[in-house]
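Here's a structure for you.
Some chains have been omitted; the remaining ones sit where they do in the full complex.
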Amino acid sequence: VPFNIACGSCRSCNQGWTSFCERTNPTEGMQGAAYGYANMGPYAGGQAEYLRVPFADFNLLPLPPGTEHENDFTMLSDIFPTAWHGTVLAGIRPGDAVAVFGCGPVGLLAAHSALIQGAREVFSVDFHDDRLKLAESIGATPIDIRAGDPVEQILETTGGTGADCGVEAVGWQAHDPSGSEHPELVLDNLVGSVKVHGGIGVVGVYVPEDPDAPSEPAKEGRIPFEYGQFFTKGQRMGTGQAPVKRYNAELRDLIVAGRANPGFLVSHELGLDEAPDAYARFDAREDGWTKVLLHPHG
Amino acid sequence: VPFNIACGSCRSCNQGWTSFCERTNPTEGMQGAAYGYANMGPYAGGQAEYLRVPFADFNLLPLPPGTEHENDFTMLSDIFPTAWHGTVLAGIRPGDAVAVFGCGPVGLLAAHSALIQGAREVFSVDFHDDRLKLAESIGATPIDIRAGDPVEQILETTGGTGADCGVEAVGWQAHDPSGSEHPELVLDNLVGSVKVHGGIGVVGVYVPEDPDAPSEPAKEGRIPFEYGQFFTKGQRMGTGQAPVKRYNAELRDLIVAGRANPGFLVSHELGLDEAPDAYARFDAREDGWTKVLLHPHG
């Protein structure tokens, strides 16, 4: 089940943008619906045991029988297509060097996605040892922010050119190793580390308003990143939630063929009743808790 | 002669990005060169009588003999390709409704470019009567900012959907009808008036630093536009100087075939010695001075 809920018939769906379905979100002026997501319509239960699926004929994806790739398939409903979408928004091409900011679940799968598509090198940027280690284990080059400015590290490795494209997998709650929030930090780093006329795909979430943001502009969803530099370098930027259905059949096939294995993320498999504790540990970024799978009858 | 100066052999040129030639700008860390443009290399004379053309074999464009389309051809060195590039960065497709902010020379030619490519409607936004009239004369729908919020005007005309894509042809010195500068104004308006998952092409200039900017962030080239809204709508944005050579042969052919006539812009043809006066009038946006052509032997 994709996390988007789409009708399959409106103009957005018709063009492959199920994430902006014009029909399934009854909120005035909003397009696109999802399970358990603020302002995305009355669809509860993104992680419940049973789920009501509207327009099921359109939204459901058939999976092969058996349990062989079960952990991998679980990633198909949200984070693997989201990560893949990030690389597509970035305009990735085979042979590219790709900078991925963030080694959370989406960032790690963006690195995985880039390598599947023929990236020659992926720079995975973070400051948690366990995540950087996981990035390295799938073939990415870990860039540790604590070791110095990531932009300089990437420019140096690429002979001053920068990465060919980049993915933002952090979001507006970006913070530095000391814990301070800097909503514009990751975008500045991407503009700096991606080459001229390169593309940037943004799938880390940014919100139109946030009363708890650290500055006045940020409260209105304004992010004062280095736009002049962005323009001068002639870069492109694509953003937004992934239209899951555009990718999930191909990603399923890559999993079945053994060429994608996003289940490498899973560090813990727990019962649904253990979820609250697990969420707390994940939010605290406790060492080794990269991704938790919840089983209805764990 | 394109305003870019490119070598034709480096990786950027090879990929069609002559605006980011890796060789012709000797400034450390800069890519791309141009005539008479700050930080774009030691090439004087964008509007001089004679011009030294490096890598002429690669950069020059052959024109047919005669003087028939002379005013049209003059637009090929810079503003017509720049305007066209804006529509390409916006991801224009036939049948689109396109919002063009700014009815200066580039904005008007962006409207012209969009209509040539099959736009079903172009909204040309400005607040000068002569420019809005010129926009209307080429088939665009004029949107007068003085008559109300342009976002609301465009949303209303499109049944609430917004334009399919948009072009920014104003730049960081955007000001409202009262004359105050608001660097983020036009970007906010584009995010508001373009539909979900629509594209925005930015060819109005934004600079990395501007000591005279009205705010601290803007001095560092930071533009705090409504990024949260941009992300939530899943929009795309492409920016930067046009790689003139990618477009100028096709645009020349469209002119010769009578399907493009960018010379409609020209309001005045003057001698080179009258240039200083003309610049003053153009900068003051004096009524009727839309575009001035300078002749060496005027």
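In this document, chain identifiers A and B correspond to the written order of the chains, with residue numbering beginning at 1 in each.
Methods note: a residue touches a chain if its C-beta (ideal position, glycine included) is under 8 Å from a C-beta of that chain, and two chains touch if they have at least 3 such contacts.
Since we're looking at a predicted model, the values are computed, not measured.
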Given 2 visible subunits, total identical subunits the whole complex contains: 4
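FYI, only the chains that are shown with their structure count from here on.
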Length of the line joining the C-alpha centres of chain A and chain B, rounded to whole Å: 34
Complex contact set, residues of chain B against chain A: 12, 17, 19-20, 29, 31-32, 89, 160, 172, 184, 196-197, 202, 205-210, 217, 220-241
